[in-house]
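Structure first, then comments.
Only one protein chain is missing; all other protein chains are in place.
Order as written gives the chain letters A, B and C; numbering starts at 1 within each chain.
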Amino acid sequence: MYKQGKFIIAEKKAIAKGIFDITVLCPEIAAETMPGQFAQVAAEGFFLRRPISICEVDRDKGTIRLVFEVRGHGTDKISQLAKGSLVDIIAPLGKSFTVLEKGKKAICIGGGIGTPPMVEIAKAYGENATVISGFRSANAVILQEDFKANGNKTILCTDDGTAGIKGFVTDALSSELAKEKPDIIYACGPMMMLKGVTQIAAENGIYCEVSLEQRMACGVGACLVCVCRTVKNGEEFNSHVCKDGPVFDSKEVVFE
Amino acid sequence: MYKQGKFIIAEKKAIAKGIFDITVLCPEIAAETMPGQFAQVAAEGFFLRRPISICEVDRDKGTIRLVFEVRGHGTDKISQLAKGSLVDIIAPLGKSFTVLEKGKKAICIGGGIGTPPMVEIAKAYGENATVISGFRSANAVILQEDFKANGNKTILCTDDGTAGIKGFVTDALSSELAKEKPDIIYACGPMMMLKGVTQIAAENGIYCEVSLEQRMACGVGACLVCVCRTVKNGEEFNSHVCKDGPVFDSKEVVFE
Amino acid sequence: MNRLSVNFCGVQFKNPVIPASGTFGYGREYEQFYPLSRLGGISVKGTTLNRREGNPGPRVAETPSGMLNSVGLQNGGVKKFLEYEMPNLVTKDTRIIANIAGATVEECAELASMLEGSAVDLIELNISCPNVKAGGAAFGTDCTVAGQVTRAVKDATTKPLMVKLSPNVTSITDIAKSVEANGADAVSLINTLLGMRIDIKTGRPILKNNVGGLSGPAVFPVAVRMVWQVANAVKIPVMGMGGVATWEDAVEIMMAGASAVQVGAAIFNDPYTPIKIIDGLEKYCIDNNIDNISQIVGTVKPW
Partner (left out) sequence: MNRLSVNFCGVQFKNPVIPASGTFGYGREYEQFYPLSRLGGISVKGTTLNRREGNPGPRVAETPSGMLNSVGLQNGGVKKFLEYEMPNLVTKDTRIIANIAGATVEECAELASMLEGSAVDLIELNISCPNVKAGGAAFGTDCTVAGQVTRAVKDATTKPLMVKLSPNVTSITDIAKSVEANGADAVSLINTLLGMRIDIKTGRPILKNNVGGLSGPAVFPVAVRMVWQVANAVKIPVMGMGGVATWEDAVEIMMAGASAVQVGAAIFNDPYTPIKIIDGLEKYCIDNNIDNISQIVGTVKPW
């Protein structure tokens, strides 16, 4: 069930330059959220809501966590909400990642602001998940402590080598696969990265799920604006990121 | 000189149901404001500014006071501004009341939310001013203490007799004039009231100034939307409340 | 007392509030928020003869107090609508408005005839979609063509026919009169205004279709004006829409001449918008001693 409401911001902090981390108290939503789902967040003075992945869920505390970057005026407005004030969200939205049974191994790959949705899914695998995260530079690195708290193995890459390995997450993925093949790969980040990950997963015969982005209006599947090209049984057709996704079987995504 | 800026709200209080009183720290504006002038107040999320009379000026503290009623969504938004936050205003705007030399006597008449602009002008006359204020009912009465602090004589009327005299300010004015004639009359309030006051003043041969309202856009005299009908030397023409007014010689106003 | 029930060209609606075509799908998603039976009706997503994939994405761009869309009538085609959506919709205890769009006059007529025998309550002929190459706005911006397609559809159906008008015209009253003269039982307006946004970082239009249809509160004053003009120019009832977001907006557009109201883009901002409007209208009637909301229709007194 979709829920819409104004909920209290229980925690708020900046975790990197222009990247904010808010914890929202909304037990009804927290109770139903699955890893990979997202929220439609209202920005006062702006007509459309902003889709933000649900980074982490705490069912006991009844909270969800949203980690987002200020990209334009809307996310800037949301970032100005103070702890204790209300944020208007619709959640949980979209298809979640497939969670395999206990004991299976996963690699979770996050590029830049595509990292947040990896926290909750990596948590499901604990020490059986390896999280590869890539950022431009050391000062953009986020969420590594959270992955460690999950018990995940972490591999950090930066484009400029100022933190972790210098290089792309796809290189790190290839090296990992050379060592050991997981049962599933999850990825979220720029289209170029997802394309690379999809290809590597296919070459290695590993099932892979990617989380896509598209501009949205309703966020629930009614307006059909958030289109992406997908393919099934050789037939190409339009899917909608908000309802058919954001998580897709990577083989079904048409990368242009 | 017109000034535009974001200024700190130094004080804020509710002085009656739905009526707010804010003190804004803006020394440059306070230094130039004359009684009867107004400010164009921005309401976040609304395109047009709201014209609000400057109720009182404290040149020493560098503050101006705005007293306004929540009428619609814009004033509602302004009323939500907390003490310590910024309010975006353009001021001082418009023609002020004529202030006669020391020793002259004045009657100041305010109807409802037309009362605030009387505070500063009545202050100029101290004990030589009689302030007649009219309200719907006791719970709408505002600013009586401020007039007393000015040293003004106050006459309070309510439509329903729940405070002061039961009756209209025009009745009170007539009784006052029967006793003693002032050198000048100032009035602000509903058009019906201003029409009545204008007529009584004319019958008694007393110079009278009225402060008018009209919907505004620029507030400075450039866009010509805030039209009102005026007459001079027998010729009727359009004047503009924001620049030619809000204060007009009552003989020059065409009441429909 | 049923203060909100309205009769709109022979169809009885429990209230005059109807989600607008293309903004509510077939109700399946919004049913998760509230029962569809609360609504006066639903104007379903534009339906074409064959399945359409619509335009490539991005299909949406935000604008001040509004948005552009360039969906381009993506839908499963009329057969899928009849076989998959109608059986579900008929169980929802609300009126069903089928929004149809053909690429040719014949297609429009064929679409209408295919709805014969279905439980569709009212046909809304969309001659105003700005996002398709054939049909759409090409029909809705020319009096003669608008009249022809109306006539063809009217002849093909026994259901009440409402024609949806485009605001992108010099004289919407001329178009309205032409469709009235050719058998329309009602008109609905406005569809979206054609607009464009450019991403200044990339120098590319935000919409892959370059241009798209503007809707949301930004267009409300244009909608009120057009509803007022059209209501004064024709005798058939007007279904008003364009930027309605609050019950006050609904009252305003009804005073301008709309007998019922569609609500579109505002739903994206707040999914409960239609429900809030219904509740607001109910309270408005009670507070103002109005027996039935229809009494306010067209009551604006021009100066």
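In this text, contacts are C-beta pairs under 8 Å (C-beta built on N, C-alpha and C of every residue); 3 or more make two chains touch, one makes a residue touch a chain.
Model, not experiment: these values are computed from the prediction.
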Could you list, sorted by label, every displayed chain in contact with the chain left out?
B, C
Of C:Val145, C:Met255 or C:Ile275, the residue that touches the missing chain is C:Met255
Of the candidates C:Leu194, C:Ile275 or C:Ile290, the residue in contact with the absent chain is C:Leu194
Using the touch rule from the top, list residues of chain B that touch the missing partner.
1-2, 4, 42, 46-49, 74, 90, 214-229, 237-238, 243
Given the full complex, what residues of chain C touch the hidden partner chain?
61, 63-66, 68, 141, 168-170, 193-198, 200, 203-205, 208-211, 214, 216-222, 224-225, 228, 243, 248, 251-252, 255-256, 299-303
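Please note the rule applied: only the chains that are shown with their structure count from here on.
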Distance-maximising chain from chain A - centres being C-alpha averages:
B
Chain ID, smallest distance between chain and overall C-alpha centroids
C
Residues within chain A bordering two or more other chains:
none
